[in-house]
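Let's look at subunit A:
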Amino acid sequence: MPALKVERVSKAFGGLLALAEVDLEVAPGERRAVIGPNGAGKSTLFKIIAGELQPTRGRVYLQGRPVSGLPQERVARMGLARTFQKSTAFGELTVWENVALAWKAARGQERDFLNPLVPEEEVRAVLERVALLPRAEEKAGNLSHGEKRQLEIAMALVQKPQVLLLDEPLAGLSGAERERMGCLIRELDRNTTVLLVEHDLDYALAFADRVAVLHYGQIVAEGTPEAIRENPVVQEIYVGKPEEAPRGNLDSSASRPKVLEAVGISAGYGSMRVLHQVSLEVNQGEVVALLGRNGMGKTTLMSTLMGLLPLQKGEVRLEGRPLGLLPPYARAELGLALVPQGRQMFEGLTVEKELRMAAWGRKGTWTMERVLDVFPRLGERLKTPSRALSGGEQQMVAIARALLRNPRIVLMDEPTEGLSPLMVRQVAEVVRALKAEGETVLLAEQNVKMALSVADRVYILEHGEIVWEGRPQEATGAILHRYLGL
Partner candidate 1 sequence: MALLLLIQLLNSLAFGMLLFLLALGLSLIFGVARVVNLAHGAFYLLGAYLGLALTQALGSFWVSLLLVPLLVGLLGVSVERLLLRGLHGRELEQVLLTIGLGFVLADLLRAWFGASIRSVPPPAELSGPLILGPLIYPKYPLFVLATGLLLFLLVRLILARTPFGIQVRAVTTDPAMASSLGIRPTRVSLATFGLGSALAGLGGVVGAPLIALAPGLDAQMTLFALIVVVIGGLGRIEGAFFGALLVGFVDGFGRLFFPQVAMFLIFALMALVLALRPEGLLGRRGT
Partner candidate 2 sequence: MGRINRRQVVKAGLGVIGLAASSKFSFAVAQREEPLRIGVVLSYSGPYARLGQEITRGMELYLERVNLQAGGRRIQLLKEDEEADPAVALRKVRKLVEQDRVDLLAGIILSSSAYAIRDYVNEKQIPLIIANAFANGITRERRSPYIFRTSISSWQQHYPMGAWVVKNIGKKVFLLALDYAFGKEATAAFKESFLQAGGEVVAEVYSPLGSTDYSAVISRIAAARPEGVHAVLSGSDAVIFMRQFAQFGLNRTVQLAVSGEVTDETVLEAIGEAALGAKSGNHWVYTLNNTANKEFIQAYRKKYGGVPNHFAVRGYDAMQFIVNAVQDVQGDVSNKRKLLEAFKRAKIISPRGFVQMDPETNNATQRVYAREVARVDGLITNKLIADLGIIRDPGK
């Protein structure tokens, strides 16, 4: 009898189908990993299993007992423990109190109002196991990001769960912390069933007994780590179609004015530091690609450049002007435009209203007519609500919106995410057309082949640091393999 069984689960948000007929079976004691690019539906699947979301169709079984439809706390009581992507703990309570609470909750004693909460032996043992014993009396809020991850694991372990769900435990961790967390998870005792959702391909393949690859809401491949590594479908998802396409050929020698410059910037979410001393620059008329696997900090960098995330260290300059801590609307005034990850259409607005709003008050070469020439498809869909469009069409709206700002530079955050190969080629065509028109583009992209085919210069980002810079031609197979695991 499987420890965890996901049977034909589908989940739809409005028009978009996040999960389509997913089947998954994890044997007791097995270590299963689920990998896939951003927007593939990994976190949706994770939340459905944990009971945070209800599936539109299909069922989830925990040790044979149906759990889909039950509230989250009931599923937890039935022996399923989980961690959160943005690790959360009870900041105002001390470390040992967090763990003691988890322990009491697992034994249904959280309502005990007679004797005070005291640290029991089990609490001590688990704290020692995750090497947090010396920090026992520290308030959880004061822990470093890595320590918070360890605390979350401790709180899960103390509940002695049958099934442990780990949501990207290594995300946002740097060198030493990654090692410690990695071996901590490896050393989990064998009879706990573990389901790991992780961006980091190498770690997932090393850790898991079996791996499932989720893409576009479907399980596209399943098998032993070795089989997955060789599987062509996985290659294509992570790398893109290996067809030969003309490499960008702009000579970099011509003296071109610097449009955007980032010097030693560090940023992240709260205590979680994601970017470490990142420096890059984009010159006038160039298309610069920012490559890196999922969770390496691409979106964090783009959000920081746009001012959506506070800059912790370093400086961003637009045409020599330091932007400091200007809010997004001020940067938009100065000529920055963002094509956000996930496209972010406005609810209740039609395509025409989205475009008219972006164009309002911005004079320049990019007008409604010109944009509709570049994207004829949008011309037919002006009156439809933007959220009802297909993924590709929404991407067109997002790009058109940015162009109508007549920006100095367009920041594109994973424009091909979740798009069909046909749409990926169309997006590439658009980027090339922009370059021909002399636009400056900073393109963060996971699809390496597409990026290389349009970029004049390339940066590779790994664990929040720039690890390679150069022209697309110089990006040999060895470099791509070393940094991008191709």
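Assume contacts are C-beta pairs under 8 Å (C-beta built on N, C-alpha and C of every residue); 3 or more make two chains touch, one makes a residue touch a chain; residues count from 1.
The candidate set was assembled so that all candidates are chains of the complex that A comes from, given by their letters.
Keep in mind that this is a model prediction, so the values were computed, not measured.
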item	value
Pick from 1 or 2, the complex member that touches subunit A	1
Parts of subunit A lying in touch with candidate 1, wherever the complex brings them together	306, 308, 327-329, 332-333, 337-338, 340, 344, 346-349, 353, 356-358, 360-362, 401, 405
